[in-house]
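Here the complex is missing a single protein chain, while all its other protein chains stay put.
Labels for the chains are A and B, by order of writing; each one numbers its residues from 1.
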Amino acid sequence: MNTVAEASLSRKVVERASTGQRTRDLMFRLALLASLSMGFVVLAALVIDVVSDGASKLSLDFLTSFPSRISPENTGVESALIGTVYLMILCALFIVPVGVATAVYLEEYANRESRLSRLIEVNIQNLAAVPSVVYGILGLAFIVRGPLGLGPVLLAGALTLGLLVLPVVIIVSREAIRAVPSSIREGSLALGATQWQTIWKHVLPGALPGVATGVILALSRAIGETAPLLVIGAATFARFNPEGITDRFTAMPLAIFEFISDADTDFRAAGAAAILVLLALLVVMNAGAIFLRNRYERKW
Amino acid sequence: MEATSAGAMGAPRPDLYRKRTRRSTGEAAIRYALLAAALISILTTTGIVISLLEETVKFFGHVGIGDYLFGTKWTPLSGGRSQSFGVVPLVFDTLYLTGIGLLVAVPFGVGSAIYLSEYASPRVRKTLKPILEVLSGVPTIVFGYFALTFVTPTILKGLGLEVGSFNALSAGLVLGVLVLPTIATVADDALGAVPGSLREGAFGLGASRMQVSLRVVFPAALSGVVAALVLGASRAIGETVIILVAGGQTTNLTLDPAQAMQNMAAFIAAASRADIPTSGPEYGAIFAVGTTLFLMTLLLNAISIRFVRKYRQVYE
Partner (left out) sequence: MSEERAERATEPEGATPEVVGAPVIQTEAKGQRPEAGRRNTIYELDDVGVSYGGVPAVREVDFPIYENEITALIGPSGCGKSTLIRCLNRMNDLIPTAEVTGKVVYHGQNLYDDSIDPVQVRKRIGMVFQKPNPFPKSIYDNIAFGPRVLGTKGDMDEIVENALRRGALWDEVKDRLKANAFGMSGGQQQRLCIARALATNPDVVLMDEPCSALDPISTGRIEDLMFELKEDYSIVIVTHNMQQAARVSNMTAFFTVELDADEKHRTGRVIEYDDTEKVFTNPSDERTEAYVTGKVG
């Protein structure tokens, strides 16, 4: 016999759920919320930890002094900060043309079904999953030594980081290009423009906000990377600023690494301060990306 | 080739044929330039493979491949007799650290995803989801600092656990926090892809939200959730800096999380900074480990893609 009918056809037709079931539902919901809150709690703990350790060391002197091996009071991040900024610029000069060109090729020129296109696409997918340290090995073997033989210099670092984040730029640019409606292309072509003229004058400008956001995010990732730079042999301690692209250099993540590897808590505090500088830089970049996205994003 | 003769009706026939003008050669050149850019991605992969293989092959000239794959003593940087290249402890430590990380990242990540997808109102979602994005943007060196200077001394020692200054537990836990946003985001996408009509049907039968989430939505999205986990594992296996900073320099074949541990990526970074001659086996070891790591992540990536394709539920 169907006990459902028995249980429910009583005077009070619609009953409350059993307390057991209700408790279980509530507990489940709370457990899920706790999971989500965990991320928030850790983030907060991290920020508080870094700020409390390093805020006292932040000063203009800190930004304009070279690091010191001897005295944690006089140490600074000038060389690392300059190095990071140069890296970012050089990296952008590499990833923007190459990344956008690849995206344009795949979206506008390539035959989607051809083996070559699919090979390129699979490649990009796989490259996005390769650990950053392997990119360091690539840089070491081909750019620092090997065929290019540049040595552990700015250009080498920028190219290595560029190859690391290139898949991000390609993927984001492709989406931005795809979002431009085909009616715009058709209109241009119908007026007699060539394919490239259409892309250069209509498609790329339309995709620009999306591409810019993607590039900024890629650069944020690039300047936060430590492993590839360690492997290619970039310095973690430098008392000079790089002058040209073939100069040796250090960068913020490397300087931070050097500081926190020291057993002295004062130097570690300098590491925390350096982290704050790096985070500030990242916040500015990401805020810029969000601003760009909100202000210029086109809803087609 | 140019048809300039007037047609029978008197009007000149328009010349529609493809001309070799400067403009069209320019177009062709552009196409090839773009293709060249696109080929850089293939060049990159080729470069990675060559750079790894060349030295790895040389390495196996010094060290037998069997000794490498099955040896249980990993002391590549030691001098003289105690130098040994058995990679088993290194691989074990890598997997062990990843395991600790996943123990944190999987339940919290999937839990977050279920909450965001099935419980949170659109407004709550808009406020909370960015937290995950921020977390995924934190540079790994910062996580390393956090593990070394906060998790180890304050949390672990605060809980009374006896751990070394460098220990696997600390590194593994923070590794989990690093990977959590990846798992949460991809799982959330997978859950969101389940059509609303399935939820409606389940609610219509009198199921509670918990029952709808666990018995209908989650099973339907399973392949996507598994893909999220595999992606997270892949990320964790290749992580360098957190382990380098907080896990230590020694490779221990042990199950004790209070011990220091090093993973493959951290070894590569540490060894490449050490002063070693490029001719010796120590140098080659860096590349051999690199090859091993590369193959492992490639395999995981392939599994993730295959899995999604094979088990994706057909909704329509």
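To be clear about the criterion, contacts are C-beta pairs under 8 Å (C-beta built on N, C-alpha and C of every residue); 3 or more make two chains touch, one makes a residue touch a chain.
No experiment lies behind these values; they were computed from the predicted model shown.
Touching the missing chain, out of B:Gly79, B:Gly160 or B:Gly206, is residue B:Gly206.
As for the chain not pictured, it touches subunit B at residues 121-122, 195, 197-208, 211, 215-216, 219-220, 313-315.
Keep this in mind: only the chains that are shown with their structure count from here on.
Listed in rising order, the residues of subunit B touching subunit A in the complex are 23-24, 26-27, 30-31, 33-35, 37-42, 44-45, 47-48, 50-52, 54-55, 107-112, 114-116, 119, 128, 131-132, 134-135, 137-146, 148-150, 177, 180-181, 184, 208-210, 231, 234, 237-241, 244-245, 265, 268-269, 272-273, 286-287, 290, 293-294, 297-298, 300-301, 305. Those residues of subunit A that touch subunit B in the complex are listed here as 17, 21, 24-25, 28-29, 31-36, 38-40, 42-43, 45-46, 49-50, 53, 97-98, 101-102, 104-106, 109-110, 119-120, 123-127, 129-138, 140-142, 146, 163, 166-167, 170, 194-196, 220-221, 224-227, 230-231, 233, 253, 256-257, 260-261, 268, 271-272, 275, 278-279, 282, 286.
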